[in-house]
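Left out: one protein chain. Kept in place: all the others.
Then we have chain A:
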Amino acid sequence: MGRAGPMRGVWLGINQGTVCFLLLSCFEALCRVASSIPPLHFLSPPCTRTRSRVGLFLDRLLSGLRHPSFWELPAKPETMLTLLALASVVLLGIVPEQSQAIVIYTGWERHALLGSDIRLSCSFFSWRWTSEDVTFSWTYRPDGSRDSISIFHYTGGAAYVDNKGPFRDRVEFVGNPGRRDGSILIKNLDFNDNGTFTCDAKNPPDIVGRPSSVRLLVFEKVPIQAGVITGAIIGVVLGLLVLIVVIYYLMRFLVARRVFSLSVSKHGKKKKEGSQQRQIKV
């Protein structure tokens, strides 16, 4: 898997969050249990003072456990399922696996016009702070070839670009290592630049990770993606249809209301005239 998706980071975050929650709840439970033992009564004020969300959840859980019916009837299937789900999430969180690996993100495929410039972006996710010895390196493998050459390297705060290979004087570093961005700009593209660009980033001591690749395709004329024009035509026509129907019903509604308000004002005028005449008579 050359490209790790952002979902991996989310999953790791969920695991770590669950582990933290379980640790907190264990600590709170231990505190309460300890404060109920007579020699350790002095613990009770600080333990029960914290009315955290974890504490409230634990209170409800403990009160449920104390209810006699909890121990008589077999547990309901819903509670069994939730307990099972929680247990599986805990197990997945406890297993360390690759929770400390660095994850590198680049695009999947980039399309560009002949003679234009393109920015290849590369960023990474790491559990450690960005160190000063962070390195980025880009390598290029032409289409149909099995060798890759190195075209860019950033290390020790300085960027080294290709000065001998096919990209000499065409590569520029436009990234921000402080913000974990190692993007490069390639200028004046040619058909020979079709190929795969691989970004490898290292954030010492977090160096275990898989490089991620982005494929570059250079076109003379950027082709229209299948279905764009189709969708546009269908959308416009259906939108016009809906608009016409809405306008038609709106006009009908407005005309009906105008007719209604006209008759009300006529009726009101007649009433006023009648009351005026009566006043004059008096």
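The rule is short, and it goes like this: a contact is a pair of C-beta atoms (placed from the backbone, for glycine too) under 8 Å apart; a residue touches a chain by one contact, two chains touch by 3 or more; residues count from 1.
In the analysis below, contacts and distances are computed from a predicted model.
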{"item": "Absent chain [UniProt protein name; select from \"Proteasome subunit beta\", \"Propionyl-CoA carboxylase alpha chain, mitochondrial\", \"Peripheral myelin protein 22a\" or \"Cornichon family AMPA receptor auxiliary protein 3\"]", "value": "\"Peripheral myelin protein 22a\""}
{"item": "Hidden-chain contact residue, picked from the options A:Ala158, A:Ala226 or A:Val259", "value": "A:Ala226"}
{"item": "Chain A residues that touch the omitted chain in the full complex", "value": "223-234, 237-238"}
